[in-house]
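To start, the structure under review is shown below, and the notes come after it.
All protein chains of the complex are present and in place, except for one that has been dropped.
Chain naming follows the written order as A and B, and within any one chain the residues start at number 1.
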Amino acid sequence: MDFKNADILSTEQFDRASLEHLFEVALKMEPFAKKEKKGDLMNGKILASLFYEPSTRTRFSFETAMKRLGGETISATEIASSSIFKGETLADTAKVVEKFADVIAIRHPESGSAQVFADNASIPVLNAGDGPNQHPSQSLLDMYTIKKECGKIDGLTIAMVGDLKYGRTVHSLSLLLRHYDVKIVLVSPDELKMPKEYLEKFDEKGLAYEEILDLGEAAKKSDVIYMTRVQKERFTDLNEYEKLKNAFVMSRGLIEEANKKAIIMHPLPRIGEISLDMDDFAGSAYFRQVENGVAVRMAMISLVLGKA
Amino acid sequence: MDFKNADILSTEQFDRASLEHLFEVALKMEPFAKKEKKGDLMNGKILASLFYEPSTRTRFSFETAMKRLGGETISATEIASSSIFKGETLADTAKVVEKFADVIAIRHPESGSAQVFADNASIPVLNAGDGPNQHPSQSLLDMYTIKKECGKIDGLTIAMVGDLKYGRTVHSLSLLLRHYDVKIVLVSPDELKMPKEYLEKFDEKGLAYEEILDLGEAAKKSDVIYMTRVQKERFTDLNEYEKLKNAFVMSRGLIEEANKKAIIMHPLPRIGEISLDMDDFAGSAYFRQVENGVAVRMAMISLVLGKA
Partner (left out) sequence: MDFKNADILSTEQFDRASLEHLFEVALKMEPFAKKEKKGDLMNGKILASLFYEPSTRTRFSFETAMKRLGGETISATEIASSSIFKGETLADTAKVVEKFADVIAIRHPESGSAQVFADNASIPVLNAGDGPNQHPSQSLLDMYTIKKECGKIDGLTIAMVGDLKYGRTVHSLSLLLRHYDVKIVLVSPDELKMPKEYLEKFDEKGLAYEEILDLGEAAKKSDVIYMTRVQKERFTDLNEYEKLKNAFVMSRGLIEEANKKAIIMHPLPRIGEISLDMDDFAGSAYFRQVENGVAVRMAMISLVLGKA
């Protein structure tokens, strides 16, 4: 993948080499992301941050990345109702915004919206989440976090826990994990199992995976445990939900007994699926993911602008 | 017009000399607007961008202008409900905001609101649209675009198309065109003809104008065709609307036959009045207007702050 002037719309654009290249650049960005140094790589550059639906965490991460590298931002939030969109096609909006900015981060509730933007803007477009479809910067920071926490990715056993049927983050993560030699452990209620198409993708690459219902048992054999939320709304049978909901909660008691060396991740926000007593567990990496996110987004921005 | 410390509230403030001066400054701003150079003219200066109604395009344009010249912005959007306004008069808000910023861009749904702001703030106020009244930065960038696209304004024939009765942009543009030796072509449905007061203003200056119903015929004799939207809501008789709506659409077929050298302009957003096949027509200048808008707003800001 040649990053210069590229759009980053989907994790499917990445192969192992481009992932590794991005990780290297992200590592160089860490002193800026960690507030140790002030960057100037983006001096004179503007990021347009267009959030057609709210996601303050992702927006702050992109804007922080840009500003700590010396760049500027112009920002629109919840702009579904605004005049930039008033009857205007996304295609026209893209042709307008390219006149203002050097790079665009777009969050939009509809699948494919980032692609439309990229097709019409002559400047790089970074997909900051297009509905149920893709959220590549999240998956890239997840992979970067795994590598940083464990020192490698090959050889690891990665558990994904919770709603594996609808969860965008675990799907995207699965696509990226395929580029490494990992074992996959899938932990979910029956109603929310990983869709077959993803299992087939593991098979294609010869990656071993197993489905385990018990979180403790899964934790025992996993180096990394990626938690996600099990939403009540997903269940047709609420008795089933009540019965299962606690089965997918990570607690200090559980992890201390199962695997004291495990790395615990979560895309945030957590609702109750990681108990508060986990916060000072050494392997709890979910807030470190946020910091890694800034470095990874710095890398994305720098790479597409040819400044890495 | 002495720009230094002036407010820019209305196109009526401009004579030919002040327009030409603004165009000269805008031309010098182009390398910054076009992202070729990083400016520092506005270092240490703050633009307050107060948008009491949404208009992301105009807001982004002002903010981009300020930031690419090295300045900063503080920004409030849809602040009708906010505490800066909670029961507070516009006059008091002006006296507050002048303590924070060096220059103010205000967008407000009520006619005269920008004037109230200007009367009470000791710093320059730029009207970014006060309801049906004025939107001078739009008209200035329109004039600048005509000059850039055609190399001159004197001697041109300018067609204005669509809703000439209610359209704020064509009214403001008319007021500025009076300072040049141009011919005017007016193309609109009967219900939406240019009001008499503007025709009288053309007469006062001895400018020739004619009303033509057929867009193709108008295009044949025009150097510049300024398109605007014909809104359904303006018609009392919807049959009349249905009959007419396609008569004021610019398409590739029409312009190729009528006038291959015409310049096509539009204040955006376009809804359907310029067909998509126009986008790669050489004379289609409506997205270039956006870029010119940044240069023109850079000129406005710099002039009123005495930094041009």
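One rule holds for everything that comes next: contacts are C-beta pairs under 8 Å (C-beta built on N, C-alpha and C of every residue); 3 or more make two chains touch, one makes a residue touch a chain.
In this text the structure is predicted, and so the values were computed from the model without any measurement.
Novice: Using the touch definition up top, pick the residue from B:Glu72, B:Glu211 or B:Asp279 that touches the left-out chain.
Specialist: B:Glu72
Novice: Could you tell me which of B:Lys38, B:Lys95 or B:Arg234 touches the chain that is not displayed?
Specialist: B:Lys95
Novice: What is the set of subunit B residues that contact the non-displayed chain in the whole complex?
Specialist: 43-44, 46, 48, 72, 74, 76, 79, 81-88, 92, 95-97, 99-102
Novice: For subunit A, which residues reach the chain that was dropped from this view?
Specialist: Given the touch definition above, subunit A has residues 35, 37-38, 54-61, 63-64, 67-68, 75, 77, 268-271, 279, 287, 290-291, 293-294 touching the missing chain.
Keep in mind that, in the parts below, only the chains that are shown with their structure count from here on.
Novice: Roughly how far is subunit A from subunit B, centre to centre by C-alpha average, rounded to an integer in Å?
Specialist: Chain centroid spacing, subunit A to subunit B, equals 41 Å.
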